[in-house]
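Quick one: this structure, given as C-alpha coordinates, is what I'll be asking you about.
With one protein chain held back, the other chains of the complex are shown just where they sit.
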Amino acid sequence: MKIVVAMRQIADLVEELEVDASGADIDREFVKFVSNEWDEAALEEALCLKEAHGGEVVVVGVDDVDFDQTLFGALAKGADRAVKLSCGFEGWMPTAVRAEILARWLKDEAFDLVLTGVQAADDLDGQLAGVLGARLGLPHAAVVVGLEPDGEGFKVTQELGGGVTLTSHATGPLVLGIQAARQAPRYVPISRIRQAMSAGGIEEVEVEAPPARAPRVTRLFAPEAKGRAEMLGDKPSEVAARILELIRAKGVGVS
Amino acid sequence: MAENDVVVIAERVVGGHPDVTFELLGKAKEIASALGGEVHCLVVGDSEGHECLGASDHLHLVEGEHLWPYNPHAWESAVSALLSELKPRLVLASTGTVGIDLCGALAAQSGAMLASYVVDLSLEGSSLVAVAQLYGGKLMAECDLGEGPAFVTAIPGSFAGLAARVDGVADPIAHGHEGAEVRMRHVALTEPEKTGVDITSEEVLVSVGRGIGGQSNIELAQELAEVLGAGLSASRPVIDQGWLPKAHQVGKSGKKVKPKVYLALGISGAPEHLEGMRQAELIIACNTDATAPIFEVAHYGTTADLFDLVPEILDLIGG
Partner (left out) sequence: MLLAVVETRKIFGGTTHLERVFFYLLALVVLVVFFVGLGLRVKKYMAGRPLDAGRFRRARVPLEKPGVSAPIPLTQTGVDIAANRTVSRRNHAVGGAHLLLFWGFLGLLAATIIVGLDYDVYGNLTRIFGGKELSFFKGWFYLAYNAVFDTAGLAAIVGAVLLAVRRIRDSKSSVELDYTRAQKPKSGYSRAAMTAGDHLFIFGLIFILATGILLQGLRIDAAGFPSFERWTWLGYLVAAGFGALGLHGSTAVTAHFWLWWVHILTALAFVAYLPFSKALHMISAPANLMVRDPGNTRRLPPPPPGHAGYLDFSDFTSKELLGFDACTKCGRCHSVCPARTGGAPLSPRDLILDLRQYADRKRGIPMVLDWEERPDQSGPKNLEGRLAGEVIEPATLWSCTTCMACVEICPVGIEHVPTIVSLRRSLVDAGEMDPTLQAALENIATQGNSFGKSSRMRARWTKGLEAPIPDARKEEVEYLWFLGDFASFDERLQEISRMLARVLTSNGISFGILYEDERNAGNDVRRAGEEGLFEMLVEKNMEAFSKASFQKIFTTDPHSFNTLRNEYPAYGLDKPVMHYSELLASLISQGRVSLSGLGKKVTYHDPCYLGRYNRVFDAPRSVITSAGCDLVEMPRNRTNSFCCGAGGGRIWMDDSVLEERPSHNRIREAAELDVGYFVVACPKDYAMFSDAVKSTGNEGRMKVVDIVELFAEASGELALAGSAPEEAPES
(Lines give C-alpha, C1' and ligand atoms only; values in the text may rest on other atoms or scores of the structure.)
Protein backbone atom coordinates (compact mmCIF):
# COMPACT_ATOMS: atom_id res chain seq x y z
CA MET A 1 0.00 0.00 0.00
CA LYS A 2 1.37 3.36 -0.96
CA ILE A 3 0.01 6.37 0.86
CA VAL A 4 0.70 9.91 -0.26
CA VAL A 5 0.22 12.52 2.44
CA ALA A 6 -0.24 16.05 1.17
CA MET A 7 0.98 18.49 3.77
CA ARG A 8 1.37 22.23 3.94
CA GLN A 9 2.39 25.14 6.12
CA ILE A 10 -0.06 27.54 7.66
CA ALA A 11 0.38 30.77 9.61
CA ASP A 12 0.67 29.93 13.29
CA LEU A 13 -2.61 30.97 14.83
CA VAL A 14 -0.85 31.44 18.15
CA GLU A 15 0.66 34.53 16.61
CA GLU A 16 -1.13 37.79 16.26
CA LEU A 17 -1.83 37.98 12.56
CA GLU A 18 -1.46 41.34 10.93
CA VAL A 19 -2.75 42.53 7.59
CA ASP A 20 -0.12 43.64 5.10
CA ALA A 21 0.06 46.92 3.21
CA SER A 22 -2.18 45.65 0.42
CA GLY A 23 -4.91 45.11 2.96
CA ALA A 24 -5.79 41.82 1.30
CA ASP A 25 -3.33 39.35 2.80
CA ILE A 26 -1.67 38.64 6.11
CA ASP A 27 1.73 40.15 6.67
CA ARG A 28 3.86 37.14 5.85
CA GLU A 29 7.10 38.87 6.67
CA PHE A 30 7.02 38.28 10.41
CA VAL A 31 4.49 35.56 10.93
CA LYS A 32 5.61 32.11 11.90
CA PHE A 33 4.57 29.20 9.70
CA VAL A 34 3.82 25.80 11.14
CA SER A 35 2.52 22.53 9.83
CA ASN A 36 -1.25 22.42 9.34
CA GLU A 37 -2.61 20.50 12.32
CA TRP A 38 -5.08 18.44 10.25
CA ASP A 39 -2.29 17.45 7.88
CA GLU A 40 -0.47 16.16 10.95
CA ALA A 41 -3.52 14.01 11.69
CA ALA A 42 -3.42 12.75 8.08
CA LEU A 43 0.26 11.87 8.47
CA GLU A 44 -0.46 10.08 11.74
CA GLU A 45 -3.21 8.04 10.12
CA ALA A 46 -0.90 7.15 7.25
CA LEU A 47 1.85 6.05 9.64
CA CYS A 48 -0.60 3.98 11.67
CA LEU A 49 -1.85 2.30 8.49
CA LYS A 50 1.70 1.56 7.43
CA GLU A 51 2.53 0.11 10.82
CA ALA A 52 -0.56 -2.07 10.81
CA HIS A 53 -0.59 -3.16 7.17
CA GLY A 54 2.81 -2.35 5.73
CA GLY A 55 3.45 -0.09 2.80
CA GLU A 56 5.05 3.19 2.03
CA VAL A 57 4.31 6.72 3.19
CA VAL A 58 5.29 9.57 0.92
CA VAL A 59 4.89 13.11 2.18
CA VAL A 60 4.54 15.82 -0.40
CA GLY A 61 3.75 19.49 -0.47
CA VAL A 62 4.34 22.78 -2.13
CA ASP A 63 7.39 24.52 -0.73
CA ASP A 64 6.57 27.19 1.78
CA VAL A 65 8.23 28.95 4.72
CA ASP A 66 9.82 26.33 7.00
CA PHE A 67 8.26 23.47 5.06
CA ASP A 68 11.55 21.56 5.36
CA GLN A 69 10.94 21.48 9.09
CA THR A 70 7.60 19.73 8.54
CA LEU A 71 9.12 17.29 6.04
CA PHE A 72 12.01 16.41 8.36
CA GLY A 73 9.48 15.95 11.15
CA ALA A 74 7.54 13.55 8.93
CA LEU A 75 10.68 11.62 8.01
CA ALA A 76 11.64 11.44 11.68
CA LYS A 77 8.21 10.04 12.48
CA GLY A 78 8.60 7.29 9.93
CA ALA A 79 7.64 8.58 6.49
CA ASP A 80 9.64 6.88 3.75
CA ARG A 81 9.97 9.78 1.35
CA ALA A 82 9.54 13.52 1.54
CA VAL A 83 8.99 15.55 -1.60
CA LYS A 84 9.07 19.30 -1.86
CA LEU A 85 7.48 20.87 -4.91
CA SER A 86 9.19 24.20 -5.50
CA CYS A 87 7.60 26.80 -7.68
CA GLY A 88 8.64 30.11 -6.21
CA PHE A 89 5.05 31.03 -5.47
CA GLU A 90 4.62 33.88 -3.01
CA GLY A 91 1.66 35.05 -1.01
CA TRP A 92 -1.64 33.28 -0.47
CA MET A 93 -1.94 30.13 -2.57
CA PRO A 94 -5.50 29.17 -3.58
CA THR A 95 -6.48 25.58 -3.06
CA ALA A 96 -7.09 25.29 -6.79
CA VAL A 97 -3.43 26.12 -7.53
CA ARG A 98 -2.17 23.80 -4.83
CA ALA A 99 -4.38 20.99 -6.12
CA GLU A 100 -3.18 21.52 -9.67
CA ILE A 101 0.50 21.38 -8.65
CA LEU A 102 -0.08 18.23 -6.63
CA ALA A 103 -2.15 16.62 -9.38
CA ARG A 104 0.60 17.14 -11.93
CA TRP A 105 3.15 15.56 -9.64
CA LEU A 106 0.79 12.69 -8.69
CA LYS A 107 0.18 11.68 -12.29
CA ASP A 108 3.61 10.04 -12.35
CA GLU A 109 3.16 8.35 -9.00
CA ALA A 110 1.30 5.14 -8.35
CA PHE A 111 -0.64 5.34 -5.08
CA ASP A 112 -3.52 3.80 -3.20
CA LEU A 113 -4.45 6.72 -1.01
CA VAL A 114 -3.91 10.43 -0.87
CA LEU A 115 -4.50 11.70 2.64
CA THR A 116 -4.57 15.34 3.60
CA GLY A 117 -6.01 17.46 6.37
CA VAL A 118 -9.74 18.06 6.20
CA GLN A 119 -9.11 21.78 6.06
CA ALA A 120 -6.59 24.53 6.60
CA ALA A 121 -7.16 27.86 8.26
CA ASP A 122 -6.89 29.79 4.99
CA ASP A 123 -8.43 27.48 2.37
CA LEU A 124 -10.83 30.14 1.25
CA ASP A 125 -11.50 28.52 -2.11
CA GLY A 126 -12.30 25.08 -0.84
CA GLN A 127 -10.79 22.18 1.00
CA LEU A 128 -7.98 20.33 -0.72
CA ALA A 129 -9.30 16.75 -0.68
CA GLY A 130 -12.38 17.52 -2.74
CA VAL A 131 -10.64 19.81 -5.21
CA LEU A 132 -7.74 17.40 -5.70
CA GLY A 133 -10.11 14.43 -5.91
CA ALA A 134 -12.06 16.13 -8.70
CA ARG A 135 -8.86 17.11 -10.49
CA LEU A 136 -7.63 13.50 -10.36
CA GLY A 137 -11.07 12.12 -11.14
CA LEU A 138 -11.02 10.02 -7.99
CA PRO A 139 -13.62 9.39 -5.32
CA HIS A 140 -12.99 11.52 -2.26
CA ALA A 141 -14.44 12.17 1.17
CA ALA A 142 -14.00 14.83 3.81
CA VAL A 143 -14.16 14.91 7.61
CA VAL A 144 -12.78 11.39 7.74
CA VAL A 145 -12.36 9.97 11.23
CA GLY A 146 -11.86 6.30 10.39
CA LEU A 147 -9.99 4.43 7.70
CA GLU A 148 -9.42 0.70 7.39
CA PRO A 149 -8.22 -1.34 4.41
CA ASP A 150 -10.10 -4.60 3.91
CA GLY A 151 -8.27 -6.25 1.07
CA GLU A 152 -10.38 -4.96 -1.79
CA GLY A 153 -10.42 -1.33 -0.82
CA PHE A 154 -11.04 0.84 2.14
CA LYS A 155 -13.72 1.37 4.72
CA VAL A 156 -14.00 5.10 5.22
CA THR A 157 -15.83 6.64 8.15
CA GLN A 158 -16.91 10.26 8.01
CA GLU A 159 -18.37 12.47 10.69
CA LEU A 160 -21.65 13.95 9.49
CA GLY A 161 -22.25 16.25 12.46
CA GLY A 162 -24.48 15.83 15.44
CA GLY A 163 -22.64 12.68 16.40
CA VAL A 164 -23.75 10.81 13.26
CA THR A 165 -21.05 8.87 11.45
CA LEU A 166 -21.18 7.31 8.02
CA THR A 167 -19.10 4.39 6.88
CA SER A 168 -18.68 3.72 3.17
CA HIS A 169 -16.60 1.30 1.22
CA ALA A 170 -14.57 2.33 -1.79
CA THR A 171 -11.94 0.77 -3.94
CA GLY A 172 -8.82 2.86 -4.31
CA PRO A 173 -7.26 5.07 -5.18
CA LEU A 174 -9.02 7.59 -2.97
CA VAL A 175 -8.43 11.13 -1.78
CA LEU A 176 -9.44 11.72 1.83
CA GLY A 177 -9.60 14.79 4.03
CA ILE A 178 -8.69 13.60 7.51
CA GLN A 179 -10.39 15.14 10.52
CA ALA A 180 -8.77 12.92 13.13
CA ALA A 181 -6.40 9.97 13.07
CA ARG A 182 -6.95 6.87 15.16
CA GLN A 183 -4.58 8.35 17.71
CA ALA A 184 -3.28 11.80 18.49
CA PRO A 185 -0.27 12.72 16.34
CA ARG A 186 2.80 11.19 17.87
CA TYR A 187 5.59 13.15 19.45
CA VAL A 188 8.82 13.11 17.58
CA PRO A 189 11.87 13.88 19.69
CA ILE A 190 13.97 16.78 18.47
CA SER A 191 17.02 14.52 18.29
CA ARG A 192 15.26 12.40 15.67
CA ILE A 193 14.32 15.46 13.65
CA ARG A 194 17.94 16.51 13.80
CA GLN A 195 19.03 13.07 12.65
CA ALA A 196 16.62 13.32 9.74
CA MET A 197 18.00 16.75 8.95
CA SER A 198 21.58 15.57 8.92
CA ALA A 199 20.58 12.62 6.75
CA GLY A 200 18.99 15.02 4.27
CA GLY A 201 16.55 13.08 2.17
CA ILE A 202 14.13 15.70 0.95
CA GLU A 203 13.50 15.29 -2.77
CA GLU A 204 13.08 18.65 -4.41
CA VAL A 205 11.07 18.90 -7.60
CA GLU A 206 10.83 22.10 -9.62
CA VAL A 207 7.28 22.73 -10.74
CA GLU A 208 5.38 25.57 -12.29
CA ALA A 209 2.58 27.38 -10.54
CA PRO A 210 -0.40 27.17 -12.88
CA PRO A 211 -3.01 29.90 -13.00
CA ALA A 212 -6.34 29.08 -11.44
CA ARG A 213 -9.62 30.77 -10.77
CA ALA A 214 -9.99 31.82 -7.16
CA PRO A 215 -11.85 34.53 -5.32
CA ARG A 216 -10.03 37.83 -5.25
CA VAL A 217 -9.65 38.97 -1.68
CA THR A 218 -10.35 42.66 -1.56
CA ARG A 219 -10.08 43.27 2.14
CA LEU A 220 -8.76 41.31 5.09
CA PHE A 221 -9.80 42.62 8.48
CA ALA A 222 -10.20 41.68 12.11
CA PRO A 223 -13.79 40.84 13.04
CA GLU A 224 -15.59 43.46 15.01
CA ALA A 225 -16.13 42.47 18.56
CA LYS A 226 -19.87 42.32 18.33
CA GLY A 227 -22.08 41.64 21.28
CA ARG A 228 -19.34 41.59 23.88
CA ALA A 229 -20.46 39.98 27.10
CA GLU A 230 -21.24 42.25 30.01
CA MET A 231 -18.42 41.52 32.44
CA LEU A 232 -19.40 40.71 36.00
CA GLY A 233 -16.00 41.44 37.51
CA ASP A 234 -13.72 38.85 38.98
CA LYS A 235 -14.49 38.71 42.67
CA PRO A 236 -15.81 35.17 43.03
CA SER A 237 -18.32 35.83 45.81
CA GLU A 238 -19.93 38.77 44.00
CA VAL A 239 -19.90 37.05 40.63
CA ALA A 240 -21.45 33.94 42.13
CA ALA A 241 -24.32 35.97 43.56
CA ARG A 242 -24.90 37.75 40.25
CA ILE A 243 -24.89 34.49 38.33
CA LEU A 244 -27.48 32.97 40.64
CA GLU A 245 -29.59 36.07 40.27
CA LEU A 246 -29.42 35.80 36.48
CA ILE A 247 -30.30 32.13 36.47
CA ARG A 248 -33.19 32.64 38.86
CA ALA A 249 -34.48 35.49 36.71
CA LYS A 250 -34.90 32.98 33.88
CA GLY A 251 -37.23 31.07 36.14
CA VAL A 252 -35.44 27.78 35.78
CA GLY A 253 -33.51 25.29 37.83
CA VAL A 254 -32.62 26.43 41.31
CA SER A 255 -35.30 27.42 43.70
CA MET B 1 -33.06 32.97 -16.91
CA ALA B 2 -31.04 30.04 -15.63
CA GLU B 3 -27.80 32.02 -15.35
CA ASN B 4 -29.39 34.17 -12.66
CA ASP B 5 -30.69 31.24 -10.65
CA VAL B 6 -29.53 30.17 -7.22
CA VAL B 7 -29.32 26.57 -6.14
CA VAL B 8 -29.43 25.40 -2.54
CA ILE B 9 -28.26 21.87 -1.81
CA ALA B 10 -30.39 20.40 0.95
CA GLU B 11 -27.99 18.60 3.26
CA ARG B 12 -30.32 16.32 5.11
CA VAL B 13 -28.60 13.01 5.80
CA VAL B 14 -30.63 11.84 8.76
CA GLY B 15 -33.70 13.08 10.64
CA GLY B 16 -35.23 16.35 9.47
CA HIS B 17 -33.81 19.07 7.28
CA PRO B 18 -31.12 20.98 9.17
CA ASP B 19 -31.56 24.65 10.06
CA VAL B 20 -28.74 25.67 7.79
CA THR B 21 -30.75 24.69 4.72
CA PHE B 22 -33.41 27.23 5.61
CA GLU B 23 -30.78 29.85 6.32
CA LEU B 24 -29.35 29.18 2.86
CA LEU B 25 -32.82 29.32 1.28
CA GLY B 26 -33.35 32.71 2.89
CA LYS B 27 -30.06 34.00 1.50
CA ALA B 28 -30.79 32.36 -1.87
CA LYS B 29 -34.07 34.19 -2.18
CA GLU B 30 -32.38 37.49 -1.39
CA ILE B 31 -29.63 36.96 -3.97
CA ALA B 32 -31.98 35.49 -6.57
CA SER B 33 -34.34 38.42 -6.34
CA ALA B 34 -31.42 40.83 -6.70
CA LEU B 35 -30.25 38.89 -9.72
CA GLY B 36 -33.72 38.49 -11.08
CA GLY B 37 -33.46 34.73 -10.98
CA GLU B 38 -35.16 31.89 -9.15
CA VAL B 39 -34.33 29.58 -6.27
CA HIS B 40 -33.87 25.86 -6.82
CA CYS B 41 -33.54 23.44 -4.01
CA LEU B 42 -31.95 20.02 -4.56
CA VAL B 43 -33.07 17.14 -2.39
CA VAL B 44 -30.95 14.07 -3.03
CA GLY B 45 -31.84 10.54 -2.08
CA ASP B 46 -34.70 10.31 0.35
CA SER B 47 -37.39 12.92 -0.22
CA GLU B 48 -39.07 12.54 3.13
CA GLY B 49 -40.02 15.86 4.73
CA HIS B 50 -39.38 17.88 1.60
CA GLU B 51 -42.67 19.76 2.08
CA CYS B 52 -41.04 22.30 4.39
CA LEU B 53 -38.73 23.48 1.63
CA GLY B 54 -41.44 25.62 0.11
CA ALA B 55 -39.31 28.72 0.10
CA SER B 56 -37.72 27.53 -3.09
CA ASP B 57 -39.23 28.24 -6.44
CA HIS B 58 -38.32 24.84 -7.77
CA LEU B 59 -37.80 21.74 -5.70
CA HIS B 60 -35.82 18.97 -7.36
CA LEU B 61 -36.04 15.49 -5.94
CA VAL B 62 -33.23 13.27 -7.18
CA GLU B 63 -33.63 9.59 -6.62
CA GLY B 64 -31.52 6.72 -7.78
CA GLU B 65 -29.11 3.99 -6.89
CA HIS B 66 -26.68 4.59 -3.98
CA LEU B 67 -28.15 7.99 -3.18
CA TRP B 68 -29.57 7.04 0.20
CA PRO B 69 -28.16 6.87 2.80
CA TYR B 70 -25.74 9.66 1.98
CA ASN B 71 -22.94 8.59 -0.34
CA PRO B 72 -20.39 11.28 -1.22
CA HIS B 73 -19.45 9.85 -4.59
CA ALA B 74 -23.03 9.19 -5.70
CA TRP B 75 -24.23 12.60 -4.53
CA GLU B 76 -21.42 14.33 -6.34
CA SER B 77 -22.31 12.59 -9.56
CA ALA B 78 -26.06 13.26 -9.16
CA VAL B 79 -25.67 16.92 -8.20
CA SER B 80 -23.12 17.43 -10.92
CA ALA B 81 -25.52 16.06 -13.53
CA LEU B 82 -28.35 18.27 -12.33
CA LEU B 83 -26.20 21.40 -12.10
CA SER B 84 -25.04 20.96 -15.65
CA GLU B 85 -28.70 21.07 -16.59
CA LEU B 86 -29.63 24.02 -14.36
CA LYS B 87 -26.48 26.09 -15.01
CA PRO B 88 -27.08 28.36 -12.02
CA ARG B 89 -25.20 31.52 -11.15
CA LEU B 90 -24.74 30.48 -7.55
CA VAL B 91 -24.78 27.23 -5.60
CA LEU B 92 -25.16 27.41 -1.84
CA ALA B 93 -24.26 24.76 0.71
CA SER B 94 -22.85 24.73 4.22
CA THR B 95 -19.33 24.09 5.50
CA GLY B 96 -20.58 20.81 6.93
CA THR B 97 -19.42 17.46 5.66
CA VAL B 98 -21.81 17.37 2.69
CA GLY B 99 -20.93 20.88 1.60
CA ILE B 100 -17.21 20.18 1.86
CA ASP B 101 -17.57 16.86 0.06
CA LEU B 102 -19.47 18.34 -2.87
CA CYS B 103 -18.60 21.96 -3.47
CA GLY B 104 -14.82 21.83 -3.80
CA ALA B 105 -15.08 19.04 -6.34
CA LEU B 106 -18.04 20.46 -8.26
CA ALA B 107 -16.48 23.91 -8.47
CA ALA B 108 -13.21 22.39 -9.67
CA GLN B 109 -14.99 20.30 -12.30
CA SER B 110 -16.95 23.21 -13.68
CA GLY B 111 -14.23 25.82 -13.27
CA ALA B 112 -16.51 27.92 -11.07
CA MET B 113 -15.45 30.15 -8.22
CA LEU B 114 -15.73 28.83 -4.70
CA ALA B 115 -15.71 30.62 -1.38
CA SER B 116 -15.71 28.74 1.89
CA TYR B 117 -16.44 29.68 5.51
CA VAL B 118 -18.73 32.41 4.29
CA VAL B 119 -20.61 34.42 6.89
CA ASP B 120 -22.02 37.11 4.64
CA LEU B 121 -22.90 37.27 0.97
CA SER B 122 -24.26 40.06 -1.17
CA LEU B 123 -24.56 41.21 -4.71
CA GLU B 124 -22.63 44.35 -5.50
CA GLY B 125 -23.33 45.51 -8.95
CA SER B 126 -23.15 42.34 -10.91
CA SER B 127 -20.47 40.78 -8.71
CA LEU B 128 -21.04 38.45 -5.82
CA VAL B 129 -19.16 39.59 -2.74
CA ALA B 130 -18.61 37.20 0.13
CA VAL B 131 -17.19 37.70 3.58
CA ALA B 132 -15.40 34.61 4.83
CA GLN B 133 -14.02 33.75 8.22
CA LEU B 134 -10.37 32.73 7.97
CA TYR B 135 -7.53 31.81 10.29
CA GLY B 136 -9.71 30.22 12.91
CA GLY B 137 -11.96 33.26 13.04
CA LYS B 138 -9.10 35.66 13.68
CA LEU B 139 -9.56 37.48 10.39
CA MET B 140 -12.34 38.09 7.91
CA ALA B 141 -11.78 38.15 4.17
CA GLU B 142 -14.01 40.13 1.90
CA CYS B 143 -13.72 38.66 -1.54
CA ASP B 144 -14.98 39.22 -5.00
CA LEU B 145 -16.43 36.14 -6.69
CA GLY B 146 -16.85 37.91 -9.98
CA GLU B 147 -19.69 37.72 -12.38
CA GLY B 148 -19.49 34.09 -13.35
CA PRO B 149 -20.92 30.99 -11.70
CA ALA B 150 -19.91 30.49 -8.11
CA PHE B 151 -20.20 28.09 -5.21
CA VAL B 152 -20.47 29.32 -1.66
CA THR B 153 -20.27 27.22 1.46
CA ALA B 154 -21.50 29.12 4.48
CA ILE B 155 -20.88 28.65 8.17
CA PRO B 156 -24.16 27.51 9.77
CA GLY B 157 -25.82 30.22 11.79
CA SER B 158 -24.45 33.03 9.67
CA PHE B 159 -27.60 33.93 7.79
CA ALA B 160 -30.84 34.63 9.56
CA GLY B 161 -33.24 32.43 7.72
CA LEU B 162 -35.58 30.42 9.82
CA ALA B 163 -38.39 32.44 8.24
CA ALA B 164 -37.67 30.50 5.06
CA ARG B 165 -39.22 27.39 6.53
CA VAL B 166 -42.30 27.48 4.35
CA ASP B 167 -44.59 24.52 3.98
CA GLY B 168 -46.09 23.45 0.71
CA VAL B 169 -44.25 22.98 -2.53
CA ALA B 170 -45.87 23.20 -5.88
CA ASP B 171 -44.93 20.26 -8.05
CA PRO B 172 -41.58 18.95 -7.00
CA ILE B 173 -39.57 17.91 -10.03
CA ALA B 174 -38.44 14.32 -9.88
CA HIS B 175 -35.11 13.27 -11.39
CA GLY B 176 -33.58 9.88 -11.73
CA HIS B 177 -29.89 9.16 -11.49
CA GLU B 178 -27.95 6.12 -12.52
CA GLY B 179 -25.25 4.97 -10.18
CA ALA B 180 -23.21 2.86 -12.58
CA GLU B 181 -20.04 4.85 -12.08
CA VAL B 182 -20.36 5.19 -8.34
CA ARG B 183 -17.33 3.66 -6.69
CA MET B 184 -18.47 4.00 -3.12
CA ARG B 185 -20.82 1.63 -1.35
CA HIS B 186 -22.76 2.29 1.78
CA VAL B 187 -21.71 0.25 4.81
CA ALA B 188 -23.25 1.79 7.90
CA LEU B 189 -24.77 4.94 9.31
CA THR B 190 -24.32 5.25 13.05
CA GLU B 191 -26.38 7.59 15.11
CA PRO B 192 -25.13 8.62 18.53
CA GLU B 193 -25.86 6.06 21.16
CA LYS B 194 -28.89 6.70 23.25
CA THR B 195 -27.21 6.83 26.62
CA GLY B 196 -30.06 8.37 28.51
CA VAL B 197 -28.08 11.57 28.47
CA ASP B 198 -29.91 14.17 26.43
CA ILE B 199 -28.26 17.52 26.81
CA THR B 200 -30.55 18.98 24.14
CA SER B 201 -33.57 18.70 26.41
CA GLU B 202 -32.07 20.48 29.41
CA GLU B 203 -33.28 23.94 30.36
CA VAL B 204 -30.01 24.72 32.07
CA LEU B 205 -26.60 23.42 31.06
CA VAL B 206 -23.38 23.58 33.01
CA SER B 207 -20.77 23.16 30.34
CA VAL B 208 -17.07 22.58 30.92
CA GLY B 209 -14.06 23.09 28.67
CA ARG B 210 -10.35 22.51 28.70
CA GLY B 211 -10.08 24.91 31.66
CA ILE B 212 -11.56 22.27 33.95
CA GLY B 213 -8.04 20.84 33.93
CA GLY B 214 -8.61 17.18 34.57
CA GLN B 215 -11.06 14.38 34.99
CA SER B 216 -11.07 14.68 38.77
CA ASN B 217 -12.37 18.21 38.53
CA ILE B 218 -15.40 17.14 36.52
CA GLU B 219 -16.98 16.21 39.84
CA LEU B 220 -17.05 19.84 40.85
CA ALA B 221 -19.02 20.77 37.73
CA GLN B 222 -21.25 17.73 38.23
CA GLU B 223 -22.04 18.90 41.73
CA LEU B 224 -22.92 22.36 40.47
CA ALA B 225 -25.12 20.88 37.76
CA GLU B 226 -26.94 18.82 40.35
CA VAL B 227 -27.73 21.69 42.68
CA LEU B 228 -28.78 23.86 39.75
CA GLY B 229 -30.98 21.10 38.40
CA ALA B 230 -28.97 21.36 35.21
CA GLY B 231 -27.44 19.02 32.69
CA LEU B 232 -23.68 18.64 32.33
CA SER B 233 -22.14 19.20 28.94
CA ALA B 234 -18.68 19.84 27.58
CA SER B 235 -16.64 21.11 24.66
CA ARG B 236 -14.63 18.93 22.32
CA PRO B 237 -11.30 18.86 24.23
CA VAL B 238 -13.02 17.46 27.32
CA ILE B 239 -14.58 14.68 25.26
CA ASP B 240 -11.37 14.02 23.33
CA GLN B 241 -9.48 13.63 26.59
CA GLY B 242 -12.07 11.08 27.67
CA TRP B 243 -13.13 13.08 30.72
CA LEU B 244 -16.79 12.82 29.73
CA PRO B 245 -18.63 10.54 27.28
CA LYS B 246 -19.40 11.74 23.77
CA ALA B 247 -23.11 12.17 24.56
CA HIS B 248 -22.19 15.26 26.57
CA GLN B 249 -20.51 17.09 23.72
CA VAL B 250 -21.80 20.45 22.54
CA GLY B 251 -20.65 21.76 19.18
CA LYS B 252 -20.46 21.07 15.51
CA SER B 253 -19.28 17.53 16.03
CA GLY B 254 -21.46 17.05 19.06
CA LYS B 255 -24.96 18.32 19.75
CA LYS B 256 -26.54 21.63 19.07
CA VAL B 257 -28.22 22.93 22.22
CA LYS B 258 -30.62 25.76 22.94
CA PRO B 259 -31.11 25.81 26.70
CA LYS B 260 -32.54 28.76 28.60
CA VAL B 261 -29.28 29.12 30.48
CA TYR B 262 -25.84 28.01 29.35
CA LEU B 263 -23.09 28.35 31.94
CA ALA B 264 -19.73 27.92 30.19
CA LEU B 265 -16.89 27.11 32.57
CA GLY B 266 -13.35 27.20 31.25
CA ILE B 267 -14.48 27.14 27.63
CA SER B 268 -12.48 29.38 25.33
CA GLY B 269 -15.07 29.31 22.54
CA ALA B 270 -13.63 27.65 19.45
CA PRO B 271 -15.86 28.09 16.37
CA GLU B 272 -16.70 24.38 16.56
CA HIS B 273 -18.15 24.92 20.03
CA LEU B 274 -19.89 28.24 19.39
CA GLU B 275 -21.80 26.63 16.56
CA GLY B 276 -23.44 24.30 19.03
CA MET B 277 -24.50 26.76 21.71
CA ARG B 278 -24.80 30.27 20.40
CA GLN B 279 -28.57 30.01 20.31
CA ALA B 280 -28.90 29.52 24.04
CA GLU B 281 -31.16 32.17 25.57
CA LEU B 282 -28.74 33.24 28.27
CA ILE B 283 -25.04 32.53 28.06
CA ILE B 284 -22.81 33.15 31.05
CA ALA B 285 -19.13 32.49 30.49
CA CYS B 286 -16.38 32.02 33.03
CA ASN B 287 -12.85 32.06 31.66
CA THR B 288 -9.67 33.51 33.12
CA ASP B 289 -8.56 34.69 29.69
CA ALA B 290 -10.34 37.98 29.10
CA THR B 291 -9.71 37.71 25.35
CA ALA B 292 -11.35 34.31 24.96
CA PRO B 293 -13.80 34.26 22.02
CA ILE B 294 -16.51 32.83 24.26
CA PHE B 295 -17.07 36.37 25.54
CA GLU B 296 -18.05 37.38 22.01
CA VAL B 297 -21.19 35.29 22.19
CA ALA B 298 -21.83 35.29 25.94
CA HIS B 299 -24.30 37.72 27.45
CA TYR B 300 -22.45 37.85 30.72
CA GLY B 301 -18.87 37.00 31.49
CA THR B 302 -16.35 36.80 34.28
CA THR B 303 -12.64 36.28 34.40
CA ALA B 304 -12.85 34.79 37.88
CA ASP B 305 -11.21 31.38 38.20
CA LEU B 306 -13.84 28.68 37.90
CA PHE B 307 -12.27 26.87 40.85
CA ASP B 308 -13.02 29.92 42.99
CA LEU B 309 -16.37 30.66 41.45
CA VAL B 310 -18.04 27.27 41.51
CA PRO B 311 -17.51 26.66 45.24
CA GLU B 312 -18.93 30.15 45.88
CA ILE B 313 -22.08 29.33 43.93
CA LEU B 314 -22.38 26.02 45.74
CA ASP B 315 -22.00 27.83 49.07
CA LEU B 316 -24.68 30.33 48.14
CA ILE B 317 -27.16 27.66 47.21
CA GLY B 318 -26.26 25.48 50.14
CA GLY B 319 -26.53 28.38 52.62
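Lettered A and B in written order, each chain numbered from 1.
In this section, a contact is a pair of C-beta atoms (placed from the backbone, for glycine too) under 8 Å apart; a residue touches a chain by one contact, two chains touch by 3 or more.
Everything numeric in this text was worked out from a predicted model, so none of it was measured.
Taking every chain of the complex into account, the chain not shown here touches A, B.
Among the residues B:Asp120, B:Asp144, B:Glu272 or B:Asp308, only B:Asp308 touches the chain that is left out of the figure. Summary of contacts with the chain left out: across A:Arg104, A:Lys155, A:Arg192 or A:Arg219, the touching residue is A:Arg192. In the full complex, chain A touches the omitted chain through residues 12, 14-16, 32, 34, 184, 186-194. Against the chain not shown here, chain B presents residues 213-217, 241, 288, 307-308.
Rule of thumb we're sticking to: only the chains that are shown with their structure count from here on.
In whole angstrom, the spacing between the mean C-alpha positions of chain A and chain B is 20. Against chain A, the residues of chain B that register as touching in their complex are 13-14, 18, 69-73, 96-98, 100-109, 111-117, 129-130, 132-146, 151, 153, 183-192, 203-204, 227-230, 246-247, 249, 252-256, 260-261, 263, 281-286, 290, 295-305, 308-309, 311-313, 315-317.
Chain contact summary for the complex, chain A toward chain B: residues 11, 13, 17, 19, 24, 26, 95-96, 99, 118-119, 121-131, 133-135, 139-143, 155-156, 158-171, 177, 213-223, 225-237, 239-244, 246-247, 250, 252-254.
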